[in-house]
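The structure that follows is given in the form of structure tokens.
Every protein chain of the complex appears in place save one, which is left out.
So, chain A:
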Amino acid sequence: MPSGIGESVPRPDGNLKVSGEFAYSSDLWLEGMLWGATLRSPHPSAWIRSMDVGPALAMPGVFAVLTHEDVPGERFYGLEHRDQPVLAIDQVRYQGEPVAIVAADHPETARRAAAAIVVDYEVRPAVTDPRRAAFDLSCPAVHPGGNLVRHQPVRVGSTFAAEVVVTGEYEVGMQDQAFLGPESGLAVPAEDGGVDLFVATQWLHVDQGQVAPCLGLPPEKVRLTLAGVGGAFGAREDLSMQVHASMLALRTGRPVKMVYGREESFFGHVHRHPARMRYEHGATADGRLVYVRAEILLDGGAYCSSTLAVVGNAASLGVGPYEVDNVWIDAYGVYTNNPPCGAMRGFGAVQACYAYESQMDRLAAACGLSPVEIRVRNAVSQGSRLATGQLIDSPAPLAEMLTELAAMPLPTDPAGAGMDGAGPDLRLLPGGVAQATRGEGVRRGVGYGVGIKNICFSEGFDDYSTARVRIEAAGDEPHVLVRTAAAEVGQGLVTVQAQIARTELGVERVTVAPADTGVGSAGSSSASRQSYVTGGAVRAACVAVRERLGALRAAHPELSLVEVLERCGPVEETREFRHRPTFPMDPVTGQGNSHTQLALCVHRAVVDVDVDLGLVRVVELAAVQDVGKILNPLALEGQIHGGSAQGLGLALMEEIQVREGRVLNPSFTDYLIPTILDMPPMRLSILENPDPHAPYGLRGAGEPPTLSSTPAVAAAVRAATGLDLPRVPIRPEDIALVPASRP
């Protein structure tokens, strides 16, 4: 089928986006609408003694000023645990926590009014050390139940001694999703007393399920429609302005728009959990793993968000895709007064991957093996068991992937290449045209990284999607309409849904309707799950439509498809699709079939490092990923490039710097993400070993490259410098200021 699955069908929104015409949620506009603004806490931890909204209300143009006392329904919300107040109640737990909201007839008036609210804070000491929060009983509690959100052990075997033992302590900084479209949306009060909310989000129904109770409304009175999403990467799983804009709209009877500014956005969404990890690997002299011990400490910040699932991923995947018979893992997620952390591409697995891969390199060195060989010797394959005891029951050809990766040609140009008569091409050197070097001090390094990520929601979550497919005659052609609530966040699902319908129904003209809550939940656009689950639902609905069509056509063999549709009317079917069930991890041993699908990606990084200045240029990234079945080659490569870039960013530059609970760099001036001159060309090999349990045999693909690129880049920098570099992002000073340990 042309434009069916397997084809590089272009995105419907691609041209609009590159030409600046795409309407993002921040572009929403309605006649007579008001603008909302949020007053946020300047303190990471304080009591609110009193609040005076009078000066704000007195300002001309201000229509409403609301505090927690004005929340119509439930005053708390949360993804996994409803611990987060809609507006602060007598206490703030992080810098940037919403305290009051304002609606005014101009955005600047709204901001000025918010600033005019007088809040009397009694500043309290902030809990900022996650280790203290986890283990020190004298540490103040951020929430009444204590600071431990989840402790998940994994216990397998009893042999914790070996010929070769390597240990390490690793740290991962707080990464941000750094989407470009700030949190924004428009709430429109409806005649039935409800609200219509147009918003950029990742999961319409989980928003609805949290917003409606806070507004004191039944779910059917809170209708959500997806507005143009400018990137997500996990940061839009939690609520931001949804309840606030709706409260203001219901109070004023006017549409209310809210758009966070760039700086505000850094306080308006969760970040990636920073992690501190201790690992001990024991192996035989020939490099076969005997045991792994690990302590993984994840700082969840002030509210729970996705911390429970992040801990589950870190624990269950904490040894990586390696066979090992003895495992002792303790993964902890804690509350602190640091910024709240939650979902970000690859969560839990990203942090652990950096540590276990760093350990594998240490082990390789200790055993005198190459980084590839140590990984091949211990690689899982179909039939292996994870540390949780779960059987890997679909292809997992890690050793073959590594062998293929290692066989790819290396860049041949030497470090500091591009020399000609006019001098070096500075863009090919660390530091680029800033000309920190013209070749001096530049050394090359090569490193490998391997990662394993669970696809779809795990640990017993009822994970499903819903699709409605309708075929009708339009003009003298059949036309198919696909409707789901699945959020297109840039990943390309909207294209894939249409491709599936074309393939299943053999119809060229397919429209994907805007996503809204008028159809059942599609689940979240996260966990690399939408092609699998919503793709599965679209396929199931198409199959149901096809079966009914088949019966109709059998009854009217003389008629064409269009004639059948004209005679019998449109055919519509709605289907829910579920993946195989998963199960909780045992709270003591961590055992259980907690995941439904696992995906592998392997990376090789080649870097040039200016060892005197600590500047790095990644020369090449190569990757091999098994996706089971390629639905759209162009979109898939984009996902692998993007995921790899995000992992490169974590390795070299991306960090929200937090001191005493305060964010030091809430801007794109100082929160650096890779530019086109930082992200090298990629060499890709994409494998298609089908997973028999998944639609079309596909395997979720968005997250795995984000795992393995970070340790690969870090390993390459280590190879170039001879340094340990136990922390990412690697800062220039980590390289340049420690020359003593360099060989």
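Brief remarks on what is shown
Everything that follows uses one rule, which is that a residue touches a chain if its C-beta (ideal position, glycine included) is under 8 Å from a C-beta of that chain, and two chains touch if they have at least 3 such contacts; residues count from 1.
In this section, contacts and distances are computed from a predicted model.
One chain of this complex is left out of the view, and of "Phosphate transport system permease protein", "Fe-S cluster assembly ATP-binding protein", "Carbon-monoxide dehydrogenase medium subunit" or "Acetolactate synthase", the protein name its UniProt record gives is "Carbon-monoxide dehydrogenase medium subunit".
The residue touching the chain not shown here, chosen from A:L248, A:C341 or A:L613, is A:L613. Annotation: of A:Q91, A:S384 or A:N665, A:N665 touches the absent chain (contact as defined above).
The residue from A:A190, A:A365 or A:A736 that touches the chain not shown here is A:A736.
One of A:G168, A:G590, A:G628 or A:P674 touches the chain omitted from the figure, and that residue is A:P674.
Counting over the whole complex, chain A has residues 111, 261-263, 427, 430-438, 440-441, 612-615, 617, 652-653, 657, 664-665, 667, 669-670, 672, 674-678, 731-733, 736-737 touching the chain that is not drawn.
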